[in-house]
Structures are given as structure tokens and as C-alpha cells.
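First comes the structure, then the notes that go with it.
Excerpt of the complex: some chains, original placement.
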Amino acid sequence: MPEILSLLPPPVMFFVLGFAAGLLRADLSIPEALARALSIYLMIAIGLKGGAALASPGATEGLWAALALGIGLSFLLPLPAFLFLRGALRIERETAAAISGHYGSVSVVTYAAAAGTLATLGVAQEGFMPAVLAAMETPAILTALLLARLGAGPDQPRLNAGKLAHEVLLNGPVVLLLGSFLIGFLAGAPGRQQLAPFTEALFPGALCLFLLEMGLMAVRQLRAGGRGLSWGLVGFGMAMPLLGGTAGLLGAQAIGLSTGGIALMAVLSGSASYIAVPAAMRLALPRADAGVYVTLSVAVSFPFNILVGIPLWVKLAGA
Amino acid sequence: MHHRKRIEIVVERVRADDVTDLLDRLGATGWTILPVLSGRGRRGVRLGGDLSGVLDNVVIVCIASEAVTARVLDASDELLGARPAIVSITDCTVLRADHF
């Protein structure tokens, strides 16, 4: 059975279960509070584990190059996305900018699922990857805003810079990931040991439950917002993760990350935000269509990354 | 019994603060915010509960005097111009005039 396990580990099977249950309109729903609770739990657990790992000797080697790579990709990946959305799909400017921001940023659960797959396969990775994850959350937001402004008319609504800076620097995922990372670092090995039953032993099970809900949510949002998605957009929602992932893969190989690090960097670059970026775009680009970008990220690219992206990047990384 | 207006506004949860700030500024004596499960309007179905919360709506209810209501209507047209929201007004009566 280990082969099936490595291709389709339990969390991914639960995603498929949720997605199938949703498609078949099964009478199944996860309380919204549970989904939010699990999302918070995953970010804290990832942050704590990463911080504790960084506290061990020699663990910072390669950190700066990886951070620079991640931040650079987050800044740059929205560009090709925007050009394609405007040029080929003729999407309205603000919506195109908002969508493109999602693809520079990252998805915590996609990262968690990939980390789970690597753990199952026994492939090691750099301990600082959660810091890279946190660092990639928000640069893309700035690019998206720039893209929305460039060439736009003078009737733009005023940008509330204060509110926006908050969204960029103080959105939930960044605060939770960096905060937990710092706490994990300060608490070191004794802290890690104390919290391990919560943050590590429960992690695979919590991930299963959350991916079940993500499967259900993908279909739900597809039903509610799917009419807004053209086939072109759906295609974009699958092609863009491939482009982003390839960029991440090549970049990570160039800076000499480990096999696991390469796979994770590709997964991060290929993933699309579904918490931090939508929240920022709603405030900064109110005329962009939230139904489109939320649906595209949650209901198209997320499933694609879970089912196709992760196995692909893990394989290409050489694991 | 005293005559007042009951203003009911459906608006995005992330923008509720802007609306209540406006109500405060224009002299409303209070307001109440209720959660929304889902809704449909010109932008199609909106289903609350996505993880970013941007698809959540709320209902804001404000009992206000005729004068405050007029001011709110003028301003809300402007405030909400760019961003969709649903505003409806009903006549109502209240027990104690001094509260509203």
C-alpha cells in the first residue's frame, strides 16, 4: 500500500472525498467555525515547527537566498498573469489585477499538504521553509495594486494607504505564521517538545479534516460563483500554477535547495492565496469582482494543485 | 408612540464599519448588525463562509428620526456609490421618543 499512500496520501483522499460529496450534492457540511479553527491551527503548527527548526544549529544556511527567491517570485509572478488576463482573456483591469495578485501569493494548505507528502516519503527539507511561506504571502499584493493603477483613468477611488498597509503587513496569515515562527524559535527545543502533541501529532489528522472541508468548499463556491468563470479563466487557473511552479522549481534548483526544499518552493510558487490576498483586494480594489477571484483560487487552482501540482513538483524535484 | 424610520442595509461585512461610522457621524442614536447566511443580487449568489471572509454580508438595522434618515440617504448614495449595497426604509413607531 505504501505506493498508493505516496501518490494519494490520506489528506488528499479526504479532499477527493469532499469534492466528490460536493459534486454529488451529498447532505454533508462542516461548520464554518471548524474550518476557520483548522485553518488557524495549521498556520500556528507550521509556524511553531519552523521556528523550532530554525533554532537548531546550522539551520539558517541558505535562508537568505530562499527568502530572496520567494519574495522575488511573489513580486514577479503577477506580471505574466496580468498580461495574459488582459491580453488573451480581456478581463476588466481591476479584476485582472486582483486575480493576478492571488497567484504571486501562496496557499498555506497546499504547502501543508505538500509537506505531508514529503514526510510520508521521508524526504527532508530546510527548516526555514515556513518563513519563506510567510514572506511570500504579501509582496504580490503590492504588484497587484500597481498593475491596477498603471494606465487607469483619473477617476480611481482614493486608496486608503493606512488600511492597505495593514492588510499587507498585518493580515491574519502573516501575523499567525510569523508570530508562531518567532515563538517557536524563542521556545526552542523544550518548547517544541511541550507543544509537539498538539502541533505535530495532530497535524496529519487535522489536515485530513480540513482538506475534506476544502473539497466541499471548492464545489460550493463553484456552484455559487461558477457562472462568472469563462472556460478561458478555468484554463488560466490551471496553467498559471504550472508556470509559477516551474519558476519556483528552477529558482530553487539554482540556489541549491535540498530536494524537499525544491519541491516546496515549486508548490509555493504554483499555489494561489485564498485568505490574505482576497481580503486585501476587497479593500483596495473594491470594483474587482470578488466572486471571480475567490472562486478561481478556491475552486479551480486549489484542487488542481492538490491533485496535479504536488505530485508533479515532488516528482520533478527528484523525490 | 412616535414615528421613526427603520433603515435596513445589506452590505459586505468588511465594509460594515464604514457604514456604521457614517451612521454615527450623521447623528443616528444606534444601530444593530445581524449576520447573513447567503444572498442573491445583481452580482449573483453570495455564499458566506469562505476563509477570507470577503463573501460575507451583514444586515445593519438603524431606527432613526426622519431628519437623520434623510441625511443618511443622501450620504449613503455617495458612500455606497462604487460598492453595491441594498438600502430599504420602512415607517415604524417606537415606544420612547428620547431614545431615537
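Labels for the chains are A and B, by order of writing; each one numbers its residues from 1.
Criterion: contacts are C-beta pairs under 8 Å (C-beta built on N, C-alpha and C of every residue); 3 or more make two chains touch, one makes a residue touch a chain.
The structure presented is a predicted model; accordingly, all values stated were derived computationally and were not measured.
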Whole-file subunit formula (labels as shown): A x3, B x3
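Rule of thumb we're sticking to: only the chains that are shown with their structure count from here on.
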Rounded Å distance, chain A centre to chain B centre (Cα mean): 34
Of chain B, residues touching chain A in the complex: 12, 14, 38, 43-55, 82-83
Chain A residues touching chain B - in the complex, by the definition given at the top: 32, 35-36, 39, 157, 217, 220-221, 223-225, 227-228, 274-279, 281-283, 286-287, 289-291, 294, 298
